[in-house]
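Attaching a single structure in structure tokens format; questions to follow.
One protein chain is absent from this view; the other protein chains keep their places.
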Amino acid sequence: MADVTLTRYQAVIGIECHVELKTLTKMFCGCPNEFGGEPNSKVCPVCLGMPGALPAANGEAIEHVVRAGLAFGAEIPAFSKFDRKNYFYPDMPKNYQISQYDMPLTLGGEVKFWREDGSMSACRLVRIHLEEDTGKSTHAGSGDGRIAGSAYSLVDFNRAGVPLMECVSEPEIHSAEDAVAYLESLRRTLLALGVSDVKMEEGSLRCDANVSIRPAGSTELGTKTEIKNMNSFRSVHRAIENEIARQIEVLESGGRIVQETRGWDEVNGVTHSMRSKELAHDYRYFPDPDLVPVEFSRETLESIRGSLPELPWRRFERLTGQYGVEPKQATQLVDNVALAEYFERVVAASRHPQQAKNLVLGDLSRLANETQIPVAESKVTPEALAELIALIEAKTINSKIAKDVLQRLWENGGSPKSIVESEGLAQTSDPAAVEKFVDDVLAANEKVVADYRAGKTNVAGFLVGQIMKASRGKADPALVNELLRKKLG
Amino acid sequence: MERSLIERTAAEIARGVNRGEHSAAEAVDAALARVGDVEERVGAFLTVLSDDARNRACAIDERVRAGERLPLAGVPLAVKDNMCVTGTRTTCGSRILERWTAPYTATAVRRLEDAGAIVIGKTNLDEFAMGSSCENSALGVTRNPYDLSRVPGGSSGGSAAAVAGYEAAIGVGSDTGGSIREPGAFCNVIGFKPTYGRVSRYGLIAFASSLDQIGPLTRTVEDAALVYDAMAGYDPMDSTSIDRPVEPTAKGLLESLSGLKVGIVRQFDTRELGDDVDEVYDRAYHDLEALGAELHDVSLPTADYGLATYYLIAPAECSSNLARFDGVRYGSRVEAADVQAMYENTRAAGFGPEVKRRILIGTYALSSGYYDAYYVRAQKARTLIARDFEAAFAEVDLIACPAASSPAFTFNAKSDPYSMYMMDYYTIPMSLAGLPALSVPCGWVTPPGGALPLPMGLQFAAPLFSEKLLLGAAHAYESATKHALKHKPEVGARG
Partner (left out) sequence: MSSEKIDVRYVAKLARIALTDEEVERFGAQLGDLLEHVNALGALDTSAVPATAQVVESRNVERPDTVVPCLSRETVMAQAPQRQGAFFRVPRIIAEG
């Protein structure tokens, strides 16, 4: 699709996410909420929808959703209830799903997200509600595990009843990149809140995208399609790009967009229509008479709000804004909370973000990588690192010595100051002492000096190296350079 | 004369077992022998659990020998077959569950077992508790022990017949719109529906979740109180069960009605029910007065809308509750080439006509475009009906009215669905309001040309959670009038 065409249209994207909550037990029974396991081994009368069984709501799951809502700045209505969504499907034990219809746990709010260039944006949420997951059907007899052409299906109910949070965004995302950035931020936030593992590969995060296009400048919404079966952020990106292109092509060739559900085909890189020959859905929502409403007092909400951790987007903003960390590195830090906290403690103790960044994200991260010990768990305390920074800044040691000291700290811990003192590693800045090293080296390398004077100036580096070596690395490199230049004329 | 074990009340049997005068095993054997004698004619049970019952009786006897005293020690219990009992076929009177074995026990039944009661069998019912005569059972015919040519009422007709026919000392049923009270009235026993939420519904196969309530069917009010005391109370497995203390009812039941204000509902004109029936209720109200009650006229202006309200709410809930019977995980199944056809064929073959009618009307009432006009309007009418009772109970302590529109009728007498629905005209408003209500024998009518007198039931209803008062008043009325004892069942009682 030519870029020229693309600029004549604006894509409008809304994202619907289903997030499995991290709890010990399922939403309405005490069966374990765990991924995998032998088929039909984590079920009981309740989650199998046996006659006479009744649901009992998991308080932890309800609180998880409220945490998420508060984190996104959503309104938590004082009254919420569970409803039944009625439709038949073999992996749905009761042939109704306990969900929330008109009174969800949270309303509104927004997900702030950032792009690769560090710019921030936000997408508002419509609502977040709580429901139960379905079981899993495996389609057999078609050879490719797909539903089309399968002869029969096999059903496992282990997942049935797992608490599921549905998070619906407003249609205000305009590119595949932003859609992924939105999802990344959502994922990071839910992870930070501890409410979900948010693993797309295990299905604990699943998302659908509503995509439409409209002429650039228009404010009316075009006809949307719903894209399903995207199982990684990469496929979300590809599927949305592809669908935008498809819609533009349809319109450009004089066609009309049909409102429908389309499945993303990862292998062939296209979406295909999933239009069903079945009845139009009529979910017949009504309040579940087996469950009672949920009400929140202000005290409860305040206490949950007070327990929220710092949100990833807020940390990202501070790292890039206040500390000047590059967006890519800031994102790394956001994804490694322990490292980020370590970094911020170093900054606080040293008041030197630039050095802190170099040491924490450079040398220390390299050491952590080599030894497989996370920085925050190493023997190098943030205070020790701050001390090291102070030594560098005071020119007590040079950067080469600093690396050596850091290596020692990593191996044995301790204080950089005492290491420098006990090992006599302090930088030699006394001009007389340094001049002595320079003179000795020049005297011992007459031929090299002659080469230099004959125009081979690149041998200066060799001489500097010899001088530093003679000083056991302690000579102030700036002073060495200065004296050498003077003496070589 | 010493009465035989089968004729004794639950209170008497438990006392006898606890005192070592006879064993639980003897009580159970006597009940099972009686079942053997009369079951062919009555047909109260769908499943008789002879071996399990005998084993459990022996276990109870051991516990009693070890010094335990149990309020229902050795009392033979008949359980409506819509309550789960571990390892036992639980059918709901439906083809679709004909061969289903429950893997767990309903909380209410477990509590009765814990109190020493012994389940001797599972009783017949209208399929999924939908009906007022037991004629909607797909799995058996139950006859009224007082006149075998007549129905026992429903839907808890099997439990009512088992208790009335002396096959079990006590029974439990479920009441959604009158399913305990109406069969109680038809079978000359107490039929008691507690406040909604007082008894856990966990393990009761749902018909209409916001209305279903388990309750006792017994030959005396004291037994009803004993059974209620054993069953009632919060259950974490049922979120709609009420988490507040239960006031025990069996001890210190009232002996008089003096000082009680009893409301007679102006809108419930018993003259419409025929002279003989009108006479029974007229007499009953006079008896209440004679026992010291102050009678007041009360008005329930919206009660007349009860039936319409009920026949939207109950089917709506049932259409969803019964969706799980789909042939995938359990129950019967009719194979087909694709899963939708399998569902449709399985459910067409598995459900009887009344169940299908209610699923259809409920599906319709909830469907897009009709939800507000039907379901929501019915929920609002429900509010008005509950408010009427609240207003009435601001003036009186109890309400007294008929339990059913007629005495037990003959088989196939109500071929039109709506005429069957009318049987619950007097019981549905209390169900909609969640109130505790019971039916107590209040007299007999002899139909023209019919040889056998038929029992009638007086319904008492009380404010929410007023079980103690309700049972007390019924006890005072029962002790003073002794209507239940005036005739023996057609199947006879061994002396």
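By letter and in written order, the chains are A and B; residue numbering begins at 1 in each of them.
Operating definition for what follows: a contact is a pair of C-beta atoms (placed from the backbone, for glycine too) under 8 Å apart; a residue touches a chain by one contact, two chains touch by 3 or more.
If you're wondering where the values come from, they're calculated on a predicted model, not measured in any experiment.
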{"item": "Neighbouring shown chains of the undisplayed chain, as defined at the top", "value": "A, B"}
{"item": "Hidden-chain contact residue, picked from the options A:Asp156, A:Glu243, A:Glu387 or A:Asp476", "value": "A:Asp156"}
{"item": "Contact residue for the chain not shown (choose from B:Leu312, B:Cys401, B:Cys442 or B:Leu471)", "value": "B:Leu312"}
{"item": "Hidden-chain contact residue, picked from the options B:Leu46, B:Ile359, B:Ile428 or B:Val491", "value": "B:Ile359"}
{"item": "Residue among B:Thr91, B:Ser239 or B:Thr427 that touches the chain left out of view", "value": "B:Ser239"}
{"item": "Contact partner of the left-out chain, one of B:Met342, B:Leu454 or B:Leu471", "value": "B:Met342"}
{"item": "Chain not shown, touching residues in chain B", "value": "100-101, 103, 195-197, 210, 236, 239-240, 242-243, 302, 305, 307-309, 311-312, 319, 323, 326-333, 335-345, 347-348, 351, 353, 356-357, 359-361, 363-364, 367, 373-374, 376-384, 386, 417-418, 432-434, 464"}
{"item": "Residues of chain A in contact with the chain not shown", "value": "23-25, 28-32, 38-45, 48, 56-62, 81, 88-90, 137-139, 141, 147-148, 150-157, 260-261, 274-279, 282, 284, 287, 289, 291-295"}
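Simple rule for what comes next: only the chains that are shown with their structure count from here on.
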{"item": "Whole-Å separation of chain centres (CA-atom averages), chain A against chain B", "value": "58"}
{"item": "Interfacial residue positions of chain B with respect to chain A in the complex", "value": "82-84, 90, 92, 97, 100, 102-104, 106, 201-206, 208-210, 236-240, 316-317, 319-320, 323-326, 328-330, 339-340, 343, 363, 366-368, 371, 375"}
{"item": "Complex contacts: residues of chain A adjacent to chain B", "value": "45, 48-57, 84, 86, 88, 90, 93-96, 153, 155, 157, 278, 282, 284-286, 289-292"}
